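Removed from the display is one protein chain of the complex; every other protein chain stays in position.
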Amino acid sequence: MSLRIMPKSALKAWIQKLQQRSFRIVGPKALHGRYVFDDIHDVNDLVIDYPTTVSAPKQYLLPSREVLFSFNAETMDMTAHIEAEPTVLVGVHTCDMHAIQLLDTVQNHGFADQHYRARRDALYLVSIECQKPCSAQCFCKDMETYSVTETFDLHLVDMGDAYAVQVGSEKGEALLQGFTNIWESTESDQQRLNEVMADKWQNFSFRLDSTLSQLPDVVGAGMHSGYWDELGDICLACGACTQVCPTCYCFDVTDEVDLTLTQGERVRVWDSCQIEKFAVVAGNHNFRSQLGRRQRHRFMRKGKYQYEAYGKMGCVGCGRCGMTCPVKINCIETFNHLTQELVAKQTPGEVKA
Amino acid sequence: MITLLKETLSRESIYMPTPARITGMRSLTQSETLFQVELPSGFHLHHRPGQFVELSVIGVGEAPISVCSSPTRSNGSFELCVRAVGKLTNAVHKLAAGSTVGIRGPFGRSFPVERFHGRDILFVAGGLGLAPLRSLIDEVMDHRGMFGRVILLVGARSPGDLLFPEDLSRWAAREDIEVHITVERPTEDWVSNVGVITTLFNKIDYQGRNMVATIVGPPVMYKFVLPDLLAHGLADSDIWMSFERQMKCGVGKCGHCQMHHIYTCQEGPIFSYQEVKHLEEAFA
Amino acid sequence: MTTRPRPKVAFFDFTSCEGCQLTVVDLLQDHPELLDAVEIVEFREAMSEKLPLDERYVIAFVEGSCTRQSDEARLKSIRERADLLIALGACADLGGVNAIRNPFPLQEVREYVYGEKADWYETYPARPISAVVKVDAAIPGCPIDRDEFARAVTHLLQGRMPNLPDYPLCIECKSRGTVCMYQRGQACLGPVTRAGCGAVCPAYGYGCEGCRGFVPSPNLESMREVMREAGVSDEEIESRLRIFLTYQMMELEGATS
Partner (left out) sequence: MSRVHVDVHHLTRVEGHGNIVVDVRNGVLEKCELQVVETPRFFEPMVRGRTYKEIPHIVSRICGICSVGHSTASLRAIETALGVELSEQTILLRRLNMHGEMLDSHVLHAYMLIAPDLLGVQSVVPLAKSQPEVVLRALRMKKLAGEICRVISGRHTHPIAMTVGGFTHTPSERDLLYLRKLLLDARADVEATVDLFASLELPAFERETEYIASHKDDEYCYIDGVIASSEGHTWPAKAYRSVTNEYLVPHSTAKRARNLRDSYMVGALARFNVNFEQLHPVAKAAAAKLGMKPPVVNPYMITVAQVVEIVHCVEDAIELVDELLLRGVKWEEPVEPPHQSGQGVGVCDVPRGILFHDYTIEDGIMTAANCIIPTGQNLQNTELDMRALVPKIVDRPQPEITLALEMLVRAYDPCISCSTHLLDVEFKE
């Protein structure tokens, strides 16, 4: 992997150059005191050293509303919509990169999703190393997502006046093509990078009471915990948690047809396991009618199921769900509560007669 | 002949169905209709009993429906038995013969028929559960020599709700299958058993060692039938069931069909009791 | 395009601002094919034609709340002539803002507006039309959402009931990428309000006021606590729950019978 150096002052010019090359640029920008991923038309709007964004960048791989195919209901002509526009996603935090790894795994698993594949192929990922925790809710150190070694096309590390740019792929190399204000790193750049990284590790602390490898078992042991009902009591079932989560990808599919009932589209839209009708079947039987059960399902997916199915955790520790939840249900407290329950169960001594 | 699954996979989008024609429809009960579906020429469904297809009415939506005809009786077309409960199923009931629908699949795991060879088979069908089982029953009956005793138990709410009466008579007319039917709410001319399906269990003579059971019905039925089967000595791994969950994709992506970590559409819908008995959400 | 029979559709209004009917007119800007899909036989706000008395409406859209005894007869006669009766907008669906006056003493309200001439004017507590006649479906919102209306019409034309979202607004709000009003320090009823408007209010910087009505099982206690945490006073919480939802709140409290 080659390492280059780009002076910070060159970043804007580089983005502008990419814009001239007709890339769609998406990156974090400020909105009402927070940050969101959005199209960058004016490079001055790009804020690359942001804390965290409200929503994950999954929107650019799995749009919240996506046309699968259009149809004519009378002739039965159908046309698949495989849409992908060369897009550079700039400033992706490493936790989100791990989330994209999970999405890659899931969407390519078994029946590969061509819509995802096309978007993914057209997406250029420029990630950035976080140097300190991005919020009170993040726990990326515990989830081992606070750095990334693969998946990116380019990876930036802030070294004060310059970025160290790791080139991760040919796509990454292509992004730098024809841009001259960047050069090969020297020995001393490597040295500085090592120092920056060494400092970085210090800035993060563990937030969970269990280790990553223990987590699936800890969560699994909580299957019958009374804690889920406690969460169920306060949960609003608003679904905001799953919408902002970088690893949630469940969807609903509906047909939308024009008023003459002829032309239409089959679309998929984000869905949420937190809403009441998510698991209803014929006869109106609901397999997860209780709020607590739905919360359990979410946390089981995050801490256990996804790991068992795909070998990757369903939570990357970004902290977004906890920041977004109106009643402040969050991963750190939940996982820690389950750990404490397990510890209490396993602690010998309190033998009851 | 191209199998439909291959076609489904080679389309630009796995979510885009293949147009197929409804060549016949026959009303079975007030809310259930049997549809005969024909794929475009050159295509073959190539399904196994227990598998389902995703059925579309373009402009309305899509839903998973079990194939209820046996692969042994396919002749280029296949059958779906649909109960009108919601948007897609009502829409398909409004179609006329000759209409075009969309089909994707077949998806999911089928009954492991090969593993039943040489064994006695008990079929337990509650309500619409007879639809997916019908495919298996005919497969078994058309290869009758490969199996031991065959017993079919069918439960329905009332005589008018009984599905496939012709098939039931066809089977009952054979010597090599025992057929028992019960209804919960009999009409005056009903001469057969009355009661829920478990009441049939005392009428049959079975013990578990050489028997496999395949049961399909509404969620509550499993709760009552399972203890009976287990009490008669059937092994957990010899009890096979089909699970119904909401499915929006059929290909393991949409998340609706999850029971714990299991995607029902991919790993099921057919499971042995052994595989799911520890899953609370399977029987919730 | 095949020629389907165009169902006869009519629009009626009771106590309302007529904004929902106006939204239907606005829909024509993007969907002039509405006029090919249905035959609009009555729409007093926009046209003078009337359907002969012996003919039936396939769909009657009714805007507005029922606010006086004499409305009931007109509403019932519409119901009798309509195969499907659809409540159009918050006033018809929920009672809407008209019900704000319900907790006040009726005579006092009347006198406030008409002084000593109060008795000239007939009125009674505002109610959703479902309190008077059977309603087959509702298109919620104040005003209704144009696209949702179009979707509902396509569903009706397909011979099924409009498929309304039964999940909360936050789902739409978050998939739109809006910064949550609570993160901006403001109150929002999104978590207990039925989605379908595209979460347009938060997107324009204003917390939801619940014009589309509650989701099927709103966790109101938790919602109040969230607003309290956001620094909203108890009076303002209750007031907010009674902009569009006065009638529902009174119903929950058993005060509408």
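Per-chain residue numbering starts at 1, and chain names A, B and C are given in the order in which the chains are listed.
In this text, a residue touches a chain if its C-beta (ideal position, glycine included) is under 8 Å from a C-beta of that chain, and two chains touch if they have at least 3 such contacts.
Note that the coordinates shown come from a computational prediction; the quantities given were computed from them, not determined experimentally.
Novice: Which residue, C:Ser16, C:Gln158 or C:Asn219, contacts the hidden chain when the whole complex is considered?
Specialist: C:Ser16
Novice: Suppose we count only contacts with the excluded chain; which residues of chain C make the list?
Specialist: So the residues of chain C touching the missing chain come out as 13-23, 25-26, 28-30, 32, 35, 40, 43-49, 67-68, 71, 96-98, 100-101, 104, 108-115, 117, 120-121, 123, 142-143, 200-201, 203-206, 209, 236, 239-240, 243.
To be clear about the criterion, only the chains that are shown with their structure count from here on.
Novice: Could you classify the connectivity of these chains, where an edge means two chains touch, as line, ring, star, complete or other?
Specialist: Contact pattern: complete, every chain touching every other.
Novice: With centres defined from CA atoms, tell me which chain sits nearest the overall protein centre.
Specialist: A
Novice: Taking the mean of the CA coordinates per chain, how far is chain B from chain C in Å?
Specialist: Each chain reduced to its C-alpha mean, chain B and chain C end up 43 Å apart.
Novice: Determine the centre-to-centre distance between chain A and chain B, using the mean Cα coordinates as centres, and give it in whole Å.
Specialist: Each chain reduced to its C-alpha mean, chain A and chain B end up 39 Å apart.
Novice: Taking each chain's centre as its mean C-alpha position, how far apart are chain A and chain C in Å?
Specialist: So the centre of chain A lies 37 Å away from the centre of chain C.
Novice: Enumerate the residues of chain C that touch no fewer than two other chains.
Specialist: 158, 163
Novice: Check each residue of chain A and list the ones that touch at least two other chains.
Specialist: Each of 254, 257, 261 in chain A touches at least two other chains.
Novice: Within their complex, state which residues of chain B touch chain C.
Specialist: That would be residues 59-60, 87, 90-91, 94 of chain B.
Novice: In the complex, go through chain B and note every residue touching chain A.
Specialist: 9, 11-17, 19, 58-62, 83, 85-86, 100, 102, 218-219, 244-246, 248-249, 251-256, 258-261, 263, 266, 280-281, 284
Novice: Residues of chain A touching chain B in their complex?
Specialist: 68-69, 71, 73, 76, 78, 80-82, 106-107, 109-115, 223, 249-255, 257, 261, 264, 266, 268, 271, 273, 278-283, 285, 287-288, 293, 297, 300-301, 304-306, 308-309
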